[in-house]
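The structure is given below, and queries will be raised subsequently.
One protein chain omitted, others in place.
Note that the chains take the letters A and B in the order they are written out, and that residue 1 is the start of every chain.
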């Protein structure tokens, strides 16, 4: 079955949390509707990602058992190497040389398991976006995940256009109307887009309150990168900073409170996605209490997103032919989707080879 | 997507109970597989029914918020007037003039919310069937509703042929075999059919018991009108009345117990329907105790119908090609379906315009 999901295969996708993968305990995951078995080899601890379907009778290998670096199917005992090569069939000497399962390049990085879904020859670790793992000592970070009964694209759209914040998140993030009334600066970056915005003279935010009653200028900037990763940082600055910087990008040193977020929307199937998030304050500008306050508010806000995104999916599925009407706020959505289309086109040949 | 459900769009459909609709609190409903948002405008209390799908990214407007007569999408804040016209896009001055959601003519009448699903230019309130709202002071009325996991047509068929009563409802309505063994009089009426029947010399019915041991003649008459409304009245008369009237229609004054029922089967999707019912005795010939007895027995009887109708739907869906075999009792079904077909044909042009 051809992948018809609007994603380039030649990209790194988050397939789970590094720390949830125990040595010798295979787990099942789906990315782009491809079933994957993921395990950490016994002994070496090496990360292995294979097609989750035995060549023999299509039992999922994730129900099998690890044997060192290898995995044995739990149904009739076929043994596969960590590169997917069929090594053994119980009771049979001849091993067909073509009978392998697909092996996916995979690495641990930034607390996540990353899987390359396209041509293995093109898998370049330098293409893994510079996320911030939750064990990065410069930050005080928490993390979580949730599942959408909706396509990853709808979740991406949500993250690409924060004009929804005053409506969906009026009671969680409580960031005020300016997110809808004013447009951020949107620029192209390598494999994605950048969104930047100053909000002036506010009393802090729900996730970063300023009890001292001082107004602040609030900076938010994020890169949204293929295939669905958001790398965001935000900072509170003394009122007047934005103007004094001529509304350009500030740096951390002037801030009175900086936070970072790394989120990833993994498209599992065409109608399911998993949302992974890591975030928290810069160490010294916030502590575990700030981190936990952020996590509580995010849990509420992401449930608000989930409710409307899943409802949106149900409407779309009822009336598949209808055309959406973009607004000015969709600039980032449109620019990002063009990057996606270009990467799908570019990776077309490689994918056919893969 | 074309409506392929066997219903004329140019008709009034019941979309809910008037009293369940609170000012400023939008609700979602589906009729003929079209998603609707229904609200009572703040301030004026005016009834508004719109397409439940924002033009922008297809979020359902029913997750939005009322602002006076208007409704604002809960996702990115687009504002719609009560006629479906797009009035505002946050952060954008230009409002595309074609970007409206469909507005459906709607009125409160007889305790119900009625929605016209076809060409608005043809929406004529005089076409709303003369149901009896549960607040009609001449009657002591109760009401209820239930959902079928089956098409509205199967529920209509059930109401059009009471020969099922001795079989399905042997232990609830307990009306005896004559409903199966004798055929009622069936005649054409405007936009529907009329079914009339005398049952002679019975001991009352479960919903209208005659403890005094006197035999009665029992009259039942109902109009079944497009798109699925049943307006029924029944009365107990001293034995011999039917004969003395030459088996013609009696009037209320001679009765020893008259009841009225207004029921509506609303087709939500091709496989779901909602059944609304109102009923009870004529004030003076019955009280709250009679009304409540009727409601208890009806709740049991409608559960009996639901069980067999949903089973029927499952059988039909397994074997979609099979032809049913009509019986003599299907006269009313057949006559009613011809009216439906004619109205679908007649409203064809209008619907294409709508």
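Note that contacts are C-beta pairs under 8 Å (C-beta built on N, C-alpha and C of every residue); 3 or more make two chains touch, one makes a residue touch a chain.
All values reported here derive from a predicted model rather than from experimental measurement.
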Among B:107, B:146, B:174 or B:308, the residue in touch with the chain that has been omitted: B:308
Listed residues B:4, B:97 or B:181, member touching the removed chain: B:181
Residue ranges of chain B at the interface with the undisplayed chain: 157, 161, 163-164, 166-168, 177, 180-183, 307-308, 311-312, 315-316, 318-322, 324-329
Sites on chain A contacted by the missing partner chain, in the whole complex: 1, 33, 35, 52-53, 55-60, 63, 72-78, 89-92, 96, 99
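Heads up, the rule we're going with is that only the chains that are shown with their structure count from here on.
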Rounded Å distance, chain A centre to chain B centre (Cα mean): 48
